[in-house]
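One protein chain is absent from this view; the other protein chains keep their places.
Going in written order, the chains are labelled A, B and C, and every chain counts its residues from 1.
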């Protein structure tokens, strides 16, 4: 980490040293709750309280929203969020709970909302006091996002919303939702408009949230039913019928390919938590008996594990290279690979881990003999969430082929 | 082989014993020429003469065309070609040179030609005196076969043909060609008609044959240019505009999924010849030094070689199971996999062999130190002919997905 | 001995397979299965073993549990290829029951000579059997056991025992003065302690058993050899289960890809969906062809049974993994939920993959046969011979 500062601007260098000092004094320490694998798996109020308190402290110290304008609650700095992120990760802080707010809602609101709405919503988004969720997918609109049917009907200067959103992570804790709605049934793309809508305030009054159960048995994402929810027209983002274009801003940032770096802390794991990295895979192999030795001695498994190690390193180095213009052919070629590579790597790493674990791969989280407390089958199953959500891997490959390689649009 | 006869009908049993006796007396013995890997690679007149003599002898003895009607030169038997094939393969005879004639032209002519044309052409096709080739592909029509542009223009009761066919194996030796022609430019599919045309008799008089060079450096397939070739209307197969349907008969038989079993001898290899089988792969590994032992001791290579062994065995057992109705879900499910599996297996087996050979995989056929006389890089390169020709692997997967699984047609 | 062209899969076998399909479809269609086994979704749930116990006696009455007991011992003595056909349907239904273990035990007992007779009797009478052959490391090498014997008294622990809470008898391997030997003991015998595992698969139960000076019947004097001879049959049966489950996953995914619309087309229109489903089909068919071939060899050509069974099981593991993963991916968001039945089969496949050797392990054993075991002296030469 000592090399992170090598090419800092003067502002970045000063800010880096400020972050480092602040983190040295204000690291929240060992978590008091069992932390989930990611913000999307937050299941209990205790977990949320702990993480919200941390995000609030980091925001108050100026480590969240650094590059956003001061008037919307940001830090008004230039390319400093990356510095804060690097320092928070180096310091192994907890992650921020408001992941959809910071990564997707904030840049979209900044680019497309009315100024008064930005000033109203962004400060509490950055502080984590308002958790945000995203209402894009519907039962009939998965990868084909433009098929959304949830309808907003005009009523004076308000809109009345009816319909059904699914896979909405964090909806059970969320105050606000970014939502893609149909405002015209006669045009597929031009019939879409984009809103922010209050969820929590409207629970039982036009909005209901029902948990969905994942194949792992966990909850954490939801169905949200809109039954006549009314919202003010000021919460519409950009013009009527421009919903698809606004959604592209959201998706670009979701894929890590947007202009604004999302605030991202992390690195801290509670003792119970676990991540499906190649390093954990090697540790598993070293402690798994196999024949006279351990699975780490098996040449075929070694070959497969090294494949994962190499892919993981390549992904890390892609991210580094993406910031070296002299070594790039096309500006989006590396950023648009990110989500695809990370999700498939995670899936394959967990799959190889199940091979390494052998017969013990059958054991799940409640079994005291389960390797790594049964987190590997959990990680493998959850990995399909990653290869499906936010554009399946198939859709990601279309995007790469079309936008980067210039191949004809498949559909 | 002793079990082949278990379920023979009375006719088959008698015929089997006849074949066995005849083969015992008439096996042509060790070849006098270096045989190519397959009939499609026949490069010299010497090779052809030797193989034609063998096919003629087998035909005269009744081992070729057994299930075709007597009036077109066949044997008039029922399901006996399979028996002859089994016995010829067990006896390790040479292969038949007229592979396109027997496998593709004969069933198409039988089903779609005029009776007098059948009687004219089939006997010399079966005997191998007339070699046949196939004129389907064109520079602009590869996988998309229905785009053929080579045009037949009516002229009295004759047709005048102009255009350009490519990838025509055996054209340099062929008397006849089966050919898909455009007779109407305004309809893609309905504008196609199917003919048989004389090639050799018309050389220099409306037909020219130019060898194409493969990436391996070998010749063996050709471009055929039609420049005003005239053919009689009696050589049209089936009705005008039914060319696509007739071509389906050809393709079905090409993929080994047709009703008529193609006459197929084989098993004999000249000392110089070689086949890209898993067995050869294991032999290569046993004689390739690697570390203190051989490549056959390397656990990672063993794993990869066993994958090929298992795929090869599965392909063989698929062919066996395809004849056991109680163990089939869909009549075309196994037959339509054949070509795809065989071509990809051959490719991967050769690829693994190059891995096994290590640094020596760089050596080609003229190098005296090349493992297996450089046949593995040759086989690997030629394998792309197999995954491309006669419907690429991509097209094969479309066909399987659409015809067997009932998925929507991609195009 | 040579193999019949049709694998010896005759009319009786076909009838058995189709009546099994009908039985499973009628008594435990997938919605009822889901209701039965997926009641609690809590990932920290206690180990459970719900199964349609009321269907066991009907299955016994149909003769299915004694299919693999030789006629000489009062069983039906059906060929292995017929038994495999039945087990394929069991896998296609993801049927939770101790049939697989009971059939597997039958093959082991058949290799034990007269010493297996009493145990065979009990199977014919309807006893369900669980195999206690695995040590605490989960080793797939049958030579390792965590149980020891002294005369006919067992001590120690066996692990990864399938469907142990559905069985009434245990077939146990134990080591001692005469090497590895086999024993037969009742689950409720004095000193037997069963501790259930918490597993991912909802259609099986699994557990550990401790033996605290347990009196058991010894099954002859050559247990290791008997077990070794029977293993190919065990692998073939498991491969059949996995092939059946894979076919369910294929058909269910195909059905979804035909009906679900995205981007103005059914999913199956897209080659990125279509081609992987074709590859699943190819995998399933390879496994099926190989497993019938291996089963046929067990019936007709025992000398080749072991290598063919390794091939079948290696193929089955790859097929299981691929069919499971692609089914979830093809189903998209809905495939990732508890309410979609796909997860039942996904979990069963992942479980089966590591049960009696994974794909890599079976390929390594196959290589030992075809290329010789480099660890053994003169291995290569022997291998070359075996492969010829």
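What we mean here is this: contacts are C-beta pairs under 8 Å (C-beta built on N, C-alpha and C of every residue); 3 or more make two chains touch, one makes a residue touch a chain.
Since we're looking at a predicted model, the values are computed, not measured.
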_For the chain that was dropped from the view, give me its touching partners among the shown chains._
A, B, C
*Residue among B:236, B:321 or B:351 touching the omitted chain*: B:351
*From the listed residues A:90, A:146, A:296 or A:366, report the one that touches the chain absent from this view.*
A:296
*Extract the touching residues of chain C with respect to the undisplayed chain.*
270-272, 275
*On chain A, residues whose C-beta touches the chain left out of the figure*: 2-4, 6-7, 279, 282, 285-286, 293-294, 296-297, 299, 302-303, 305-307, 309-311, 313-315, 317-318, 320-321, 323-324, 326-327, 329, 333-334, 337, 340-341, 394, 397-398, 400-402, 404-410
_Missing-partner contacts on chain B, residue numbers_ = 137, 140, 142-144, 147, 166-167, 212-218, 289-291, 300-301, 347, 351, 354-355, 357-367, 369-370, 374, 377-378, 380-381, 384-385, 387-389, 392-394, 397-398, 410-411
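Convention: only the chains that are shown with their structure count from here on.
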*Between chain B and chain C, what is the separation of their C-alpha centroids in Å?*
41
*Name the residues of chain B that each touch 2 or more other chains.*
299, 303
*Taking each residue of chain C in turn, which ones touch at least two of the other chains?*
265, 270, 273, 360, 364
